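The complex appears here minus one protein chain, its other protein chains still in place.
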Amino acid sequence: MGTRVAVAGASGYAGGELLRLLVGHPEFELGPLTAHSQAGAPITSVHPHLVTLGDRVFDRATPEALSQAELVFLALPHGESAAIAKALPPHVKVVDLGADHRLTDADAWAAYYGGEHAGAWTYGLPELPGQRDAIAASNRVAATGCYVVASTLALRPVIDAGLAEPTDVVVVAASGTSGAGRTPKANLLGSEVMGDVSAYKVGTHQHTPEIKQASGAASLSFTPVLAPLPRGILATVTARPTRPGLSSDEVRQALQAAYADAPFVHVLPEGQWPRTAATYGTNSAHLQATVDKDAGRIIVVSAIDNLGKGAAGQAVQCANLMLGLPETTGLAINGVAP
Amino acid sequence: MGTRVAVAGASGYAGGELLRLLVGHPEFELGPLTAHSQAGAPITSVHPHLVTLGDRVFDRATPEALSQAELVFLALPHGESAAIAKALPPHVKVVDLGADHRLTDADAWAAYYGGEHAGAWTYGLPELPGQRDAIAASNRVAATGCYVVASTLALRPVIDAGLAEPTDVVVVAASGTSGAGRTPKANLLGSEVMGDVSAYKVGTHQHTPEIKQASGAASLSFTPVLAPLPRGILATVTARPTRPGLSSDEVRQALQAAYADAPFVHVLPEGQWPRTAATYGTNSAHLQATVDKDAGRIIVVSAIDNLGKGAAGQAVQCANLMLGLPETTGLAINGVAP
Amino acid sequence: MGTRVAVAGASGYAGGELLRLLVGHPEFELGPLTAHSQAGAPITSVHPHLVTLGDRVFDRATPEALSQAELVFLALPHGESAAIAKALPPHVKVVDLGADHRLTDADAWAAYYGGEHAGAWTYGLPELPGQRDAIAASNRVAATGCYVVASTLALRPVIDAGLAEPTDVVVVAASGTSGAGRTPKANLLGSEVMGDVSAYKVGTHQHTPEIKQASGAASLSFTPVLAPLPRGILATVTARPTRPGLSSDEVRQALQAAYADAPFVHVLPEGQWPRTAATYGTNSAHLQATVDKDAGRIIVVSAIDNLGKGAAGQAVQCANLMLGLPETTGLAINGVAP
Partner (left out) sequence: MGTRVAVAGASGYAGGELLRLLVGHPEFELGPLTAHSQAGAPITSVHPHLVTLGDRVFDRATPEALSQAELVFLALPHGESAAIAKALPPHVKVVDLGADHRLTDADAWAAYYGGEHAGAWTYGLPELPGQRDAIAASNRVAATGCYVVASTLALRPVIDAGLAEPTDVVVVAASGTSGAGRTPKANLLGSEVMGDVSAYKVGTHQHTPEIKQASGAASLSFTPVLAPLPRGILATVTARPTRPGLSSDEVRQALQAAYADAPFVHVLPEGQWPRTAATYGTNSAHLQATVDKDAGRIIVVSAIDNLGKGAAGQAVQCANLMLGLPETTGLAINGVAP
């Protein structure tokens, strides 16, 4: 008998990836899988790839239903998880894939999301210093945003090691379309996105304050780019060195040291740069770094699967820790490629 | 201690998918992983998604090296596996992903491949009547060609049930580009294939005689189409009903009956048509059928992952049977999507 | 002073391609460009590629506005053009890109579209025998459906020449996503269609009776396939030869003879098969044919741009003829590739 887990928001892309991971997880047993508008519809009518769930329909989302589980994943649009979370008994463990409980700064919440600030939970990025234990000791965990994972894993160790200035950080990150969700919009139609690369929310994206909070950046320019692929984020993170002579090796060593015990983060062999395809379907992050002395910039590039390490995989990794399981349980390290 | 397995031709796309499956297989231990031109190169320099193999290089391909394994997978260009197979001791089990040992008809081999016919091994499509046992009893198995899997799973039960005429079968199948292999060619460049759908080898493709042999078709028109996706085959198979009043239900029931005990073959709910994305990364096949009475045609559509059920997954399924393991061991049924 | 032309339904994909062609047309002057829900919005907010229309907004769709033009293009969902057409004065020339006026058989209309049959106009496929003159003499022309263009150009000459049986024709055609329109639907999201090939409306697609009407096929199995590209249709058309010994040359010669004076239809050099990318942005159709003697099938493959020869290009070609202009005026023959 595995641990009974539930999913609220199982009809979205993050929800679908969660279902795929939970079905394959050796220690979990599926409890309620809820969806709002899709309640009652067969799960395979929305997720035709999940054939082993062929006999199940989406359940109606009620706190009572979700409370039957020992651990609940919330994969809801921002602003919707706080209310449901409040209605769940304290003993029920909760991992929120949404933004509601990530930001510690109420003003930042108000400025980028609006509405009432629900308050911050334990931050669900296990690779941050001390965070693995904090997550293991928590009943409420807020999983990290997709762009934040890619940016923070690249930047945080370089700032912590005193190699990069925390000011004037520049991040440009390209994301696959699943990051924009499953709600039909004209600008997300295949006809629009195939053969197109575009910038959006330049300097105004809601992940900006979370990247600063998680990475230690004091000032940050963030430009998100929509690229024609279903999944994947490639983040190019640049920062100024704290001293002129800084070498690429020193930066690579800082990354290697920070992730020596992190099973999902891989600093690639020198000369090999990250590609999103290599992380497809995984909870892995691939990193590479260099120092451009002429430019006076450290450049760290990271690649993740936005639905994996950027959403559902990360959430399962947190759940594993909260339940005392090995953090890699039920998660893939090797990508599905080509 | 798992069963020691080896791979010859580990640097190609089928070889890479084999490595991914073998690494995740609970009963296998990796023996020699050989490649011809790439021998000595790090595996991750060719397959950056296989990070857990980061410490290994491709081995040189010699019969001695391969003979150290209990089971050898041959993932080589056609015409190359026969020689290596002959050099392996009889007690070493072999699964050939190539074409050399599939065709029983030497003339068909000569007409479509040329060169000497190596003779036929046990045919590696476990879903064919009686084939599961035949494979389990064999030391030499020839895994099915990718287009052949998609076409045969759709057609064979309908012919066997006496519902479709074996003559004048028409198959049009669209394949992702990985089916064309990893050897650089101008017509396979991303710039050429993205945004393009094209027909090739119309009426002359080398899988034609194999489809006839495996499906029972007496005459067959086969048009392969190259589509802009890395993986996946969607086959549209049409045949003439043996009697006027044939209903879609009768065809669907024939398929359901044929695959009642086949864990990887899924006849979709009525009204839901196969899509390749739902099979991505799996060993599954999705089927749907209808009868167009006006047209006088049965239409069966199938979707597979050409590197999964169409190559590496199929080969592992055969290996599981040859080794007395459950045929689903180490293979995915649910796809990675979107 | 060019001819004043108007467009109803300028905010869709066919409408957008029409605008692109009309802006570049040397003999046309833009009159009202109407859209229903988008009326008042800047044209570039919907079609950012049409920068030279940066100062215009979509006009409100009223018969009065449209009547100011000498020729009106109707690019509306089926069922909507008939009403507007009735409200336009007889002297105003009209080209309907929709389906309302294509079918001569009211029963076929009722069976595949439903609602009242508006009656048939002159059929807008200039490459059909005698049709060029018929279009030139008409004030009301119904442009051909996208799948119908691709299928009919491939099939009609082979039936007319008595080489192919009109019964038991099989057509499988892959289309880019723009053929499904600009209305947001979950199954058309980039996340869903990229990396996916799927079948839909198998044996039930509304273009089936129109293909039969235009091509002379007596019975026809039609399977539409959605492929991951924005534009393009590749149709594989197979039919039974009327006599055993029929050669590929005879079929190719029938096609060459039929299109000797057709500037947009190109029978490719022997051995070269059509690819949709070569027709991107054009009003061209590429054809190739073979006879598979073993299979007993003639196979003709055609490629077009579904928004070009399949919609807007075709409509402009008809308009050119109706206005006594060279039919190639303002239309591209060479594709934009890669």
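Each chain gets a letter, A, B and C, in the order it is written, and its residues are counted from 1.
The rule is short, and it goes like this: contacts are C-beta pairs under 8 Å (C-beta built on N, C-alpha and C of every residue); 3 or more make two chains touch, one makes a residue touch a chain.
Quick caveat, the model's predicted, so the values are computed rather than measured.
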With touch defined as in the header, list the contact partners of the absent chain among those displayed.
A, B, C
For the chain left off this view, which of A:G9, A:G31 or A:P274 is in contact with it?
A:P274
Looking at C:T44, C:T104 or C:N187, which residue reaches the missing chain?
C:T44
For the full complex, which residue in C:G195, C:P224, C:P241 or C:G310 touches the chain that was left out?
C:G195
From the list A:V46, A:A285 or A:V301, pick the residue that touches the absent chain.
A:V301
Can you list where chain C touches the absent chain?
13, 16, 20, 23-24, 42, 44-45, 47-54, 178, 194-195, 230-231, 266, 268-269, 272, 275, 277-282, 284, 286, 332-338
Residues of chain B in contact with the chain not shown:
13, 176-178, 180, 182-186, 188-195, 228-230
State which residues belonging to chain A touch the missing partner chain.
167-168, 170, 172, 174, 176, 191-192, 194-200, 202-203, 219-223, 225, 227-232, 234, 236, 238, 240, 273-277, 280, 288, 290-292, 294-297, 299, 301, 303, 338
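The rule is simple: only the chains that are shown with their structure count from here on.
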Centroid-based (C-alpha) most distant chain relative to chain A:
C
Roughly how many whole angstrom separate the Cα centroids of chain A and chain C?
44
Would you give the residues of chain B that are in contact with at least 2 other chains, written as numbers and ranges?
194-195, 230-231, 275, 277, 280, 338
